[in-house]
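Quick one: structure below, then a few questions.
Yeah, one chain of the complex is gone here, protein chain that is, but the others are all in their spots.
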Amino acid sequence: MSKAQIHVTVNGTVYEAAVEPRLTLADFLRGDLNLTGTHVGCEHGVCGACTVLVDGRAVRSCLMLAVQADGREIATVESLAASDGRLHPIQEAFAEEHGLQCGFCTPGFLLAVHELLDHNPDPTEELIRDVLGGQLCRCTGYQSILRAVHLAAAKVRAVRTADAHA
Amino acid sequence: MAIEIPNRLEDLPVEELRWVGRHVRRREDPSLLTGRTEFIDDVVLPGMLHCAILRSPFPHARITGIDATQAEAAPGVTAVVTGADAQLWCNPARTAPEGWGTLCLATDKVRYVGEPVAAVAASSRYLAEDALELIEVDYEPLDPVVDPFAAMDPESPLVIEDKGTNVMLQRVFTWGEVDRALAEAAQVFTESFRWNRLGANPTETFGAVCAWDPLTLDLTVHGSIQSPSSFGLGRAADLGIPSNKVNVKSHPHGGSFGGKGGARGATIACLLSRKADGKPVKWIEDRTEYLTAGGSQAWDRHYEASLAVDEDARVTALAVTLVDDLGATGEGFGAISAAKPLAAFTGPYTIPVARYDLTLVATNKVPASPYRGMGPPPHFFVLEQMMDIAARGLAIDPAEFRRRNFIPPDQFPYTIPSGNEYDSGSYEEVLDSALDLAGYEELRKLQAEARTEGRIVGVGVASAIEPGVFDWNAYAIVGMPQTGVPEGATVSVDITGMITVRVGFALEGQGQYTLVSQLVADYFAVEMDAVRVVQLDTQSAPPSFGPGGSRLGVAISGAVLGACRRLAEKLAAVAAGLLRAEPDEIELRDGRFRVKGRPGSEMGVAQLAGTMLARSDLLPPDIDPRPEATHVWTAPGRTAADEEGRAKSYLTAAQAVHVVMVEIDPDTGFVEIVKYALADDCGTRLNPVVVEGQTEGSVAQGIGAALFEEYVYDDRAQPLTTTFMDYLTPTVNDVPALDKAVVVTPSPFTPLGAKGCGEGAIHTTPAAVMCAVNDALAPLGVMAREVPASPHRVWELLRRSEGPS
Partner (left out) sequence: MKPAPLDYAAPTSLTEAVTLLSDGDRDCIVIAGGQSLMPMLNMRLARPDLLVDLSRIADLDYIRDDGATLAIGAMTTKRAVEHSAVVAERQPLLHAATCLVGHPQIRNRGTVGGSLAHADPAAEYPAVAVATDSEMRVLGPAGERRIGAADFFVGYLTTALAPGEVIVEVIVPVLGAGTGWGLAEFSRRHGDFAIAGAAVTVELDSDRCCSQVRIVLFGVAATPVRLAQVEDLLRGEAPEGDFYRRAGEAVSEALDQPLSDVQASADYRRHLAGVLSRRGLAEAVGRAAERAGRSRP
């Protein structure tokens, strides 16, 4: 069980690391890179708390080995806000609509929604529900999260329109 | 010294409230949204080791040998503990009822699947789990105790032999002349019900990092701990050390709902730390551990209930028999869930007499724990089904039947037969709001139409009480006789007028630091940003219990307002000295300390604090020069329980009415909620958006309880729901949109008139959903007596019914 050398880009930073092959991506991000915003709630793919973006796709970091991330680009919740602390429109929307209580599930929701809106800033309710259905939240009862996602979509659209005009 | 806490919003010392009572964005959010909040699994201490626990595969077996030598020699391993270590260093867990505890690691035998048998501390969780595989345990399986009724048979195997029985407690509480009321009733309705085990399942499981110095025996515990102070006392008792040796620091946690009871795991981590020379040991319960044997499983109940009704359709008596399967030990304090219904036994109704026949039974299942609501939700499920059964029997509309039996507004404070006092309420108003909002008449029409088409549609109307602000006296009947639950806060001002509030509890989602900031900001008329809330560990914090029993919003308001008041008095005394006036001539208004009747003669908070800090020589004699004050709040007027368990226990009684419409798929038995409307009254809403969030979340958990969630054991006590693929919590697609109406009847007894509302809707939702299900099934001649009404159960009912299938 020799260690494997990997080369990954996480939130824009390139990391070279030697990892045990059995190390999950979630544990690598949290333990080795100290990016503890990615949370672990079940380690069998159901809760979605560990969701991160791998090459732009929302995936469960508990269901991926760190070695499998070799050469890939990863984004975690730590990448969303601007470096001056300004929240991402999706984060803003969650704050405005009270889309979080304990906040443990939140990073996973944010990234799943991020992928959704990246591909489709005007998603149907059905599409939103398909994505959110893969994320468990025990606190909010989801109503505020649904409101937050609709608001986030509006914000993302507004940003895009502004960018297009600029 | 008693201090007056404002009971009304108008009593706060400002012209206009800027924060309290308004939709205020939460201050904790930016840190949570960016992943910066430090949850327990994010904590890394120097030299920290990782713990993994070996658990019993058997529900009931004798341990005939343990060999851990190979594990001790495994790579990365620093310490291994087994029952022998626990015998050396631990006491049996404290329990309710008393005397039903065992050691944190099994010694002679295991009593449930998942019971800890040994544990390893290693340099990583991976290595710790590797080492577990090297520990050899010899078991001699015993017959498991599975069914609580069989468990009561004198011939049954015993879960804890020394006790000589599996019955933990058997008592009948009679409040008034129940037999007579039953005998004299126009009609008596009797039915039995089953509520299956379910549990909290917060998205974050339990975790702790424990460091126990083998020399000094000083113990530090970091954890996702709901009540740090009680947790500290618990570990001191478990480990046989003085309580002042224990320091507990709770971290923000990913939800709790009462289901963060990882006491055993923490105690085991302590033992490992001691064996590892005091190094910190981290234990993070994983989800399968949580589902298999975590501190989450609640309310495994068998009920029988009778309701007596007179000629005028008034309920004259309620008798409830409960057999509660508490699992292997009393360590999870699941018993208090059987006691808490006393705080609202007769619900929102004027039922004059009642009886509670209570049996707590031990079986080879996981020890029961608290869960949001702590026992009344199943009780109200039963009471509300009985109300519907009676309404059907009397051919009265269920909403009308409830209206007729509601406690009228002019009778508050109202004492119920089981002894608790309800503070205030306006139940008919709440009912009417809910019926209006739901369009009740219209729903009944739709239902009638649907029925003519052969569809199975039902409407449920249910009402329940949420007892708020708990006190230990509520649990006296299961052996927790204390009264008084403190919450403290220290408010201090620095030389620039910035305010810091020190509290003893961690965030878990209800926005309490925001609430604290709102209160202080309005009290001293400053911006919310001028207030910072800091959490201290138990060795430095003011006395604190923390969240639980729908108390913290009210309790922390009392603590903060009390501390503000004390601080204001102090600042007023300083102002009096500096402005050459008598202290009682000084009044605080809009952040200024003014001499009454002397315009212009006034000082601000920053100025006064600055003077105190910089020039104590200028202060009047006898003034403590620190611009800070602490107040510790407890619920006023609580009484010790009498021999029938009657006490003024919970301080507030919030009330709600939920109206639900369901449609049942005749092919699959699947229950779909097609309409959900509710109205509730929890007094003054200090941050309405947070209250709403609690309601929405609690409805979702209530729907989980009614339709999805269940810990299933097979007939040999093997757990079958050990992953999130089997234990089903609701997703976004299982929770309907909610229509909500608000009624506000302020509490006459609490800070600003707020009532406990944290546990919220789960009191009413399962009852309301089940009322709707049974309303749908009634024409088919069957009744859903069992919760959850999962599709296979409902289909079985349909199959047995005379109607369409």
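Letters A and B mark the chains in the order given here, with residues in each chain numbered from 1 onward.
Methods note: a contact is a pair of C-beta atoms (placed from the backbone, for glycine too) under 8 Å apart; a residue touches a chain by one contact, two chains touch by 3 or more.
Computed from a prediction, not measured in an experiment: that's the story for all the values here.
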From A:29, A:59 or A:148, residue that would touch the chain that is not displayed: A:59
Of B:73, B:640 or B:725, the one touching the omitted chain in the full complex: B:725
Chain not shown: contacting residue from B:39, B:58, B:89 or B:126: B:126
Touching residue (missing chain; options B:288, B:364 or B:745): B:288
Touching the absent chain when the full complex is considered, from A:75, A:93, A:110 or A:131: A:131
On chain A, residues whose C-beta touches the chain left out of the figure: 1-2, 4, 20-22, 24, 27, 43-45, 48, 51, 57-60, 62-65, 67-68, 70, 112, 115-116, 129-131, 133-135
Residue numbers in chain B that touch the chain omitted from display: 125-126, 129-130, 133, 286-289, 667-668, 670, 708, 712, 720-721, 723, 725-726, 728, 730-731, 733-734, 790-792, 795-796, 799
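The rule we apply is simple: only the chains that are shown with their structure count from here on.
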Distance from the mean Cα position of chain B to that of chain A, given in whole angstrom: 30
Touching residues on chain B, where the partner in the complex is chain A: 25-26, 28-30, 32-39, 41-42, 126, 200-205, 252-255, 257, 286-288, 507-511, 689-690, 692-693, 695-701, 723-725, 729, 731-733, 735, 737-738
Complex contacts: residues of chain A adjacent to chain B: 20, 22-23, 30, 35-44, 46-47, 49, 76-78, 80-81, 85, 87, 91, 94-96, 98, 100-107, 110, 129, 132-146
